[in-house]
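Worksheet for the structure shown next.
Excluded from the complex is one protein chain; the other protein chains are retained at their positions.
Up next, subunit A:
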Amino acid sequence: MPDTPPVLTRDQVAHLADLARIDLSDDELDHLAPQLSVILESVAAIQGVAGDDVPPTSHPIPMTNVFREDVVRPGLTAEQALSGAPAAEQQRFSVPRILGDEQ
């Protein structure tokens, strides 16, 4: 855990954008990286406010094991499901090639 709030570098922002699968242009990196650093510095202020004994809250209204009846109900037809597809073929989503690029 860092002792001081880290300021995001341009390279770090480029890496994060890569992880989020967004191609950022150089101009966008120049523009967004400083803003993200300012935001991060600001939100880092909460570090240390809550002690180790405080449990995290992930959901505001406590709930456990939400089930529904296991009954068949109508879903989307193939035509409906594909209605917004950028490309479709033989009742399937048609996608660009998925192999070949190094990761």
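In this text, a contact is a pair of C-beta atoms (placed from the backbone, for glycine too) under 8 Å apart; a residue touches a chain by one contact, two chains touch by 3 or more; residues count from 1.
Definition applied: contacts and distances are computed from a predicted model.
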Hidden chain of the complex, named as in its UniProt record, picked from "Energy-coupling factor transport system permease protein", "cytochrome-c oxidase", "Glutamyl-tRNA(Gln) amidotransferase subunit A" or "Trehalose import ATP-binding protein SugC": "Glutamyl-tRNA(Gln) amidotransferase subunit A"
Where the missing chain touches subunit A, by residue: 1-2, 8, 12-13, 16-17, 19-25, 28, 31-32, 35-36, 38-40, 42-50, 54-61, 63, 66, 68, 76, 80-81, 83-87, 93, 95-101, 103
